[in-house]
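Okay, here's the structure, questions in a sec.
Only a single protein chain was left out; the remaining protein chains are all shown in position.
Each chain carries a letter (A and B) given by its place in the written order, and its residues are counted from 1.
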Amino acid sequence: MAVRRKRSPARSKVAREFVSEVDDLLERMRADLADLGDQRVRGELVPDLVNRLFRSAHTLKGVAGMFGFQGIGALSHRLEDILDDLRMGRLDPGACALDLLDEAVAVLAVEVDLVGREAATPEGSEELRNLMQRIESALHGDAAAGCVPEPLAVEASLLRALTEYEEHRLRESLRGGRALYVVEASFDLLAFEEGLAELSESSRALGEIISTLPAPGDTPESQICFSLIVASELDAESFERRLDLPAARVRMVQAGATLATGSAHPPDAADELGKDAAAAGRAAFGEGGEADEEPAAGDGEAAPAGESDASEDTPARPADDLESLKSISETVRVDIRKLDELMNLVGELVIQRGTIGAIAEQLLGEPRVARLARELAKAHKALERKLQELQAGVLEVRMVPMRQVFEKLSRVVRRLRREVGKEVRLEIHGGDTELDKLIVEELADPLMHLVRNAFDHALEPPDERVAAGKPAEGTIRLEAYQRGNHVVIEVSDDGRGIDLEVVRAQAVARGLLAPETLLTPKQTLDLILLPGFSTRDAITETSGRGVGMDVVRENVTALGGLVHVESTPGSGTTICLTLPITLAIIQALVVGVGDQRFAIPLTSVLETLLVDPVEILRSEGRELLNLRGEPLALRRLHVEFGLPAPAENVRQAVVVVGLGDVRAGLLVERLEGQQDAVLKPIQGPVRSVHGIAGATELGDRGTVLVVDVAALVEDAGRRREAA
Amino acid sequence: MQHILIVEDSPTMRSLVVSALEELGDAVRISEAASGFEALRALPRDQYDLIVTDINMPDINGLELVSFVRRNAAYRAIPLLIISTEGSERDRTRGLELGADAYLVKPFEPETLRSAARELLAKTREG
Partner (left out) sequence: MTSGNPAAWEDLARAAVGRIGGAAEDETAVELRELLVIWLDEDPYALPIERVREIVRLRPITPVPHVPAAVRGVISLRGEIVQVLDLRCRLDLPVVPAALDRRRHRIVVMSGEDGQLAGVLVDRVSEVLRTPAAATRSPDARESDAVCALVPHGERFVSLFDVDRLLDLGRRTDAGAAS
C-alpha cells in the first residue's frame, strides 16, 4: 500500500527529514516498550501504553509510506498489527510478543539509520524481511478466536461512535465484572473545556473512561453535551455519591457482576484518603512521643467541607488539632540530594531544550520543512516557558530562610553566655531572607566561627566597656538581606574594633607583609583574611579549633561568595558575607578566549562593553579602563588562564564584574551570548583550580569551565596591595 | 475563500496533511486541531467548509466527532473526510454510517488527498 515517490535530486534531504522525524518516534516507542515490560496491572498490559504504541506504529507506517520507504512501512505495519491484536486482546501478551516488538523496533532503528546514510533500499534489508516473516507466522499461529463481539446491553446510540478499540475496552470491562455508567453534562459551547476537564477527572478517579461522546445540548447553538461511558467497580450509589458533580447526570447502563449492594466496600479513593489521614495522624502524634491510637480527625462541623468522609466514626476533636494535623500532612520533608537529582534533571532538560532550539532555528531556514519548523519553533518556545517555570519551582523548593541557621547561632550564644558568664545580647534581623539550602548548610560553620570570634575577642569585658562609656552588655548583630542577585549576611559587634597597628605588626611578624609596604586601612583589614594570620596567639576554648578568618574566607569563596571586613576602632567590627542566592542553576554569559570558551555567572556581571586596544590605559603596571570617569582594573582572561595571547589591535570585549563593592573588568575576545547553566563541581585528582568555580555542559558548545569571579576579583584586590 | 479544519493528533501526520492541502492554493485556508477536543473548540469559533479527521485520537475520537457534527444543526452541512489506517474495516464502515462523506486510507498520495478535498469543497460551494 506504500506510495512510490518519484526520485528527485533532493533525495538526500528527504532522507534527512525522514530520519529526524522518525528517530523521535522510535525513541518514544522504545521508552513505551520498556515501560510496557515493567508495568503491568494485574498481569495485564497497561492499555494506554499499548494504545500509544499502536498509534506510534501507525504514524510511523504513515510517514514511511509518505516518504516512500516501503520496507520500513511494511514492518511498521506488521508492528501495528501485533499491537492492534494486543490491544484488542486477540494476542496473548506474553514475553514472546514483547520480544517481537522489541526486535521490530530495533530493526526499524537500524533501517532508519541506513536511510540516514543513504544506504537503504526501499524494500528494506534482508534482516527486516526475515523478521517480517517471523512476525507473520507468529501472528497466524496465534490467531485467537474471540473476535466476534458479544452483544452489549448498552444503548446503540452510544455504541455507534465507539472505535473498535473502545468497544474492546468496553467488553473487557464487562468481562471484568465492572459496572457501566453514562455520565452526562451540558456546558456552554464556547467555554466547555474546564467543565469537561472536571467531569473527566472526577470520572477517571472512579474508573476507566471508555468514551467521551459530544452531542448538541438542549439549545444546540449555545450548548454542548458530553456523554462519558465509564466502567467502574463502584455500585451505583457510591458512584453517584463520589462523583459529586451537581451538573452531571449519572445513569447506570450495566450493573457490575459482583457489586449487588453497597455493603461490600471496594478499595476506592475515599477509603484511601481515610487511611492516609489516619497514618498522618499517627505520625503527627507519634513524633511527640505520645502513643495516640485514635486516628485524629475532626467531626463534620469542625472539618472543612469535603473532608467529612474520613471522619464519620471518629470522636470529635477541637478544630485547632485538626489544623495542626493538616499543616503537618501538607508538608513534605525531602532529602536535599533528591532535590539535587531533580535539579540535575532540570539542568539536563535545559540543555536538551537548547539543542532543540538550535535545531528549530536551523530548520526555519529550510523551505521544504517550513511548516514543521514553525511548529517546532512554537513548541520549543512553549517548552522554554514551562522549563523556566519548572526550574523556578525546583529552585524555590530548595530555598530555606536564614532563620534556621540564625536560631542555631542564638542557641550557641546562650550556651556561651552561661559557660563564660559574659553579658552578650544577640540581635537577629532578616531571618526570612531565603537562600539555597546547600549554601545555608555550608554557611553554618563560618557563621558560627564569626559569632564565636565576636563573643570571644571583639566584645570587651563589662568593666572595660563601662569605662569606655558603652553599655556593660555587648551586642552581636546578625543581619541578612537580599541585594540584587546576592544575599548579604552581616555579623557585627559593638566591641573594641580591630587595631590596625596590631594587625600590621602581626602580618609583618608572620612574614605576610614586607615592613615597608604602605597599605590603606581597608587593605590592612583584609590582611586578617590571609592564611596563617591570627590576631591572638592563644586560642581559647570558645574560639573553636583554630579555624581562622582565612578558613571563613575559603568556605565563603567556595560558595562563590566574598568576605568583606569593616571596623572602627573603639566602636565595633562588621564582617560582611556576600553570597549568590543559589548554586544550582545559573544564567551564564559565555565568552570566548582563543578557541576556548568560559562561562561567567550573570549574577556577577554588571555590564559588557567593547573596547579598542587604545582605550586601555596603564598605570603602575596595571591595566585600567576609564569607565565613565571611574578607573576599572582590567584582567586579561587569557593571562589568568595561561592561554595563548590573542592578536593585538583587535577590538576586545570587557565583562565588568562586581561582587560586593569590588569591581573588575575581564578582558575577553568574544561574547557568545547568555545561556542557562548547571554549575557542577569538577571531579578528579585536582581538587580545586584557582579561578575556576566549576564547569557546565552547554549542549553543542560542549563542556565549558565556569569562571570563579570572586577569586579573580579578589586577586585584583590583592595585586593592588602587592603593587 | 474556503476553510478546512484538519483534526489529527500526530503532529507529523498533521503537517503532512497540511502541506498536501496547502498546495490547493490561495483559495483555501487551513486550520489545525490536535485532538477531537480542539476540534470541538474550534467549531463554534469559525466557519468551515471541510473537516478532515483522523479516527484514532485520545480524548474524543474521530467517529465521535463525526457523530457530533452530523447531529448538530449548525455544522450538519460541513463535508467530512476521514483519514485513517487501512487496518480497521469496521471503523471505516462506522464512519460512513455516522455520516462521513469520504474515507481515505493512510498512507495516501498527496494528490489523492487533494482531489478528495477538491471534490468535497466543490460540494459546499454548490450548496
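Definition applied: a contact is a pair of C-beta atoms (placed from the backbone, for glycine too) under 8 Å apart; a residue touches a chain by one contact, two chains touch by 3 or more.
Owing to the predicted nature of the structure, the values given are computational and were not obtained by experimental measurement.
S.K.: For the chain that is not shown, enumerate the shown chains it touches in the whole assembly.
M.R.: A
S.K.: Across the whole complex, list the residues on subunit A that are touched by the chain not included here.
M.R.: Counting only subunit A, the missing chain is touched by 344, 347-348, 596, 640-643, 678, 680-686, 689-692, 694-697, 702-705.
Here is the rule we go by: only the chains that are shown with their structure count from here on.
S.K.: Could you state the distance in Å from the CA-based centre of subunit A to that of subunit B?
M.R.: So the centre of subunit A lies 40 Å away from the centre of subunit B.
S.K.: Would you mind writing out the residues of subunit A in touch with subunit B in their complex?
M.R.: Against subunit B, subunit A makes touches at 1-3, 21, 25, 54-55, 58-59, 61-66, 73, 80-81, 84, 160-166, 189-190, 192-193, 196, 211-216, 220-221, 224, 371-372, 375.
S.K.: Which part of subunit B faces subunit A closely enough to touch in the complex?
M.R.: So the residues of subunit B in touch with subunit A come to 9-13, 15-16, 18-19, 22, 36-37, 40-41, 44-45, 55-56, 59-68, 71-74, 85-88, 90-91, 94, 97-98, 105-110.
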